[in-house]
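For this view, one protein chain was removed and the others were kept in their places.
Letters A, B and C mark the chains in the order given here, with residues in each chain numbered from 1 onward.
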Amino acid sequence: MSPEERAFQERVDRNEKIEPKEWMPEGYRKTLIRQIGQHAHSEIVGQLPEANWITRAPTLERKAILLAKVQDEAGHGLYLYSAAETLGISRDQLTEKLLSGDMKYSSIFNYPTLTWADMGAVGWLVDGAAIMNQVPLQRTSYGPYSRAMIRICKEESFHQRQGYAVMMKMAQGTPEQKEMAQDALNRFWFPALMMFGPSDKDSVHSAQSMAWKIKMNTNDELRQKFVDETVPQAEFLGLTVPDETLRWNEEKGGYDFAEPDWAEFFEVIKGNGPCNEERLGARREAWDNGAWFREGLTAYADKAAARRAASNMAAE
Amino acid sequence: MSPEERAFQERVDRNEKIEPKEWMPEGYRKTLIRQIGQHAHSEIVGQLPEANWITRAPTLERKAILLAKVQDEAGHGLYLYSAAETLGISRDQLTEKLLSGDMKYSSIFNYPTLTWADMGAVGWLVDGAAIMNQVPLQRTSYGPYSRAMIRICKEESFHQRQGYAVMMKMAQGTPEQKEMAQDALNRFWFPALMMFGPSDKDSVHSAQSMAWKIKMNTNDELRQKFVDETVPQAEFLGLTVPDETLRWNEEKGGYDFAEPDWAEFFEVIKGNGPCNEERLGARREAWDNGAWFREGLTAYADKAAARRAASNMAAE
Amino acid sequence: KPAFFDWLCRMGDNSLILGHRISEWCGHGPALEEDIAQANTALDLIGQTQMWLGLAAEVEDAGRSADDLAYLRDAMKFRNLKLLELPNGDLAVTLMRQFLFDAFHFELLTALCRSSSPRVAEIAAKALKEVSYHLERSSDLVVRLGDGTEESHARMQAALDKVWPYTGEMFAADGVDEAVAKAGIAPELSELLPLWQRTVAQVLSEATLSQPDRDFAAQKGGKQGRHTEHLGYILAEMQFLQRAYPGASW
Partner (left out) sequence: KPAFFDWLCRMGDNSLILGHRISEWCGHGPALEEDIAQANTALDLIGQTQMWLGLAAEVEDAGRSADDLAYLRDAMKFRNLKLLELPNGDLAVTLMRQFLFDAFHFELLTALCRSSSPRVAEIAAKALKEVSYHLERSSDLVVRLGDGTEESHARMQAALDKVWPYTGEMFAADGVDEAVAKAGIAPELSELLPLWQRTVAQVLSEATLSQPDRDFAAQKGGKQGRHTEHLGYILAEMQFLQRAYPGASW
């Protein structure tokens, strides 16, 4: 470790925040770019499964809530891209990496939203799992990232409560609604568990990220915490977690539960999930179809600047 | 009149059929191309208002009937383009004239189909009016046209009965269905009357066309006949024809009725109807998007012909 | 009263259908800021729908709710302008439609703040704040894209030409409009026309776009329930859950 690196690590250990213009190890910068970028991309792609139900939301109130949520997600994307930009990479560069498949987004968004109950399940389970990841990251060592996380967590926990409320309505509704709610839980349970990443024993880079306080907990810790919090919520809804092996373990003070199908996980990561092509296709199309729009705005800005310059010149 | 023209007119007067390779006046040929072409285009564009409800047909039976009808219309288009081709103009040339706006189609198809009852009204009134025009044309002087008309009339009258049956179901259905039926009649009544063309006093070219037996009756004759047949059908359905001036005229043995709004008629012809842009746009898009398909088939046919020629050569 | 109800449905259906169309862009916009702004506009419009249709339901006093009006009427009973149900097309069509409607909506709501109905005036005042921002944004984008690249100019001009014949319906008063104007609930639509024309002329000129040489009132009927073929598809999608699961609570 070089003296600079040692000094850096000591600052991290003292819980000092690292700010954009300060020295940082290349690996720290790169890992952060990857992590924040992935998180930003997830917010953007994550709009799609929910946008899928906006035009079909069953009441005006639910439509408004869903619209507000999708809008928040775009906002989160914006904060996070801005945080990433402080590390020396532009939003357009990050977008191109997303669209080329170079950077990933959370694989949960490669699953389809098939019924209205999925708007509940996504809020409850997916946002729930995301929060579990994000709450500790409010204390992450990189200042802009930490501040973005603080703003985001506030909104996410609101989303999670709204999702749970939808789930409650469905679970307490007609038999068909209850069936949809159970089916949504069946479909999203394991993909939600996958959101914490592979088991610790298969997880690379973790130790360094934890030393740098980019990662605050291990994947398995967070997964356990999620299961422990979520199972009672499912019971309260009167729904059954689709895991026959699930039982309370008095000794460890937590649930024993089945691992997700990691083969499926890696297939989805590789691009063979149910919606990978739709999701990336939708984003590519949005980007390509929007080129004239972005170019138009840029051209206008250039012209306007030139006009201002000319009129300043004339005024002098 | 030249001797050829005189001989030609005498054949027409004797009800002889004129066949493709026989001599005919240029005006006769041109008028026929325009008339048959317009008729063909009407069949093609006429698919669109009905295709609009195929995916929303309320029962499997109704869906099948509607599909069969739209298929028939494409078939009629095919017969008519073939008849026009015997006059020395290709289907592609005619299509280009349609898409460029050079040739027209029946202006009735520039009105939208807004409810399922419109599937009834279109069959009953639009096909009804079409038949009124077409039945006499079975006796038209040009052989291929006359034969096409005979085939078409058989199917059209079937369509008209099916349309009337849909109307009957709606008129005898729930109050909402009856309301839709009445509304469809309200919207299609005057446009259907317009299908016979402007009043005789404003109609150009008619005398020559009638002498040539390209046109068999005047516009007003056919319109009167249509009203006289249709009004009792409307009464039988329990629906009200949207014409307060409508009343039986004992003396002439037919109904007195209001003229359609000819200003609207000419606006629609000019391109300002409710759906002109949608209809022509849909056909242009179909044509443009289909270019690769048509070119692919042509290229294959050329290759296959070349291969056959080569293998014949080798075999010799 | 039936005229008042009908007129309130026009107000509510306009915001509902335009909100629906804009919301189709969610997640598919050309830039993040644009995504956010579109979602925000849609959100405002759905909020306004709740207020207008809520009041319509009260006025009707037949036990229907705003949701019932939104989700259980078929196309013939919808009273929105045809302009607002047109497909989104490229973003140019969406933005041009938005601008042309915003410019009208802004004048209408401004006038409605002086409505003889305090309830109408109250809703209008709330909505006006939002719509002022919509107009600011859409006119700004029309200017910037009109005077942007050659392509963005061409797209904006084509969009303008396309939607222009649908704008006249905003000012075409019928019996319902006359009745509410007479009652002092709403302004005479003809009074709004010169205001709208001034805004439109100014923005288009700054945007280097030409006002189309076409009848701006060729397309009408939406306010009386005679729509384009597009509305039926919108409603099939929008109303699916309420239709498929009648009486369920969401």
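Throughout what follows, contacts are C-beta pairs under 8 Å (C-beta built on N, C-alpha and C of every residue); 3 or more make two chains touch, one makes a residue touch a chain.
Just so it is clear, the structure is predicted and the values come from calculations on it, not from any experiment.
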Shown chains touched by the chain that is not drawn here: A, B, C
Residue of B:A7, B:A207 or B:L297 in touch with the missing chain, whole complex considered: B:L297
Of A:S42, A:Q71, A:T95 or A:T115, the one touching the omitted chain in the full complex: A:T115
Option touching the unshown chain, where A:M180, A:L193 or A:A299 are the choices: A:M180
Sites on chain B contacted by the missing partner chain, in the whole complex: 44, 47-48, 51, 54-64, 67-68, 70-71, 74-75, 77-78, 81, 91, 116, 166, 169-170, 173-174, 176-177, 282, 285-287, 289-301, 303
Sites on chain C contacted by the missing partner chain, in the whole complex: 74, 232-233, 235-237, 239-240, 243-244, 246
Footprint left on chain A by the chain that the document does not show: 52, 56, 112-115, 176, 179-180, 183, 187, 267, 272, 274-275, 277-278
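Note that in this section only the chains that are shown with their structure count from here on.
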Whole-Å separation of chain centres (CA-atom averages), chain B against chain C: 37
Interchain centroid distance [CA atoms averaged], chain A/chain B, Å: 57
Shared interface positions of chain B, touching two or more other chains: none
Junction residues of chain C, two or more chains touched: none
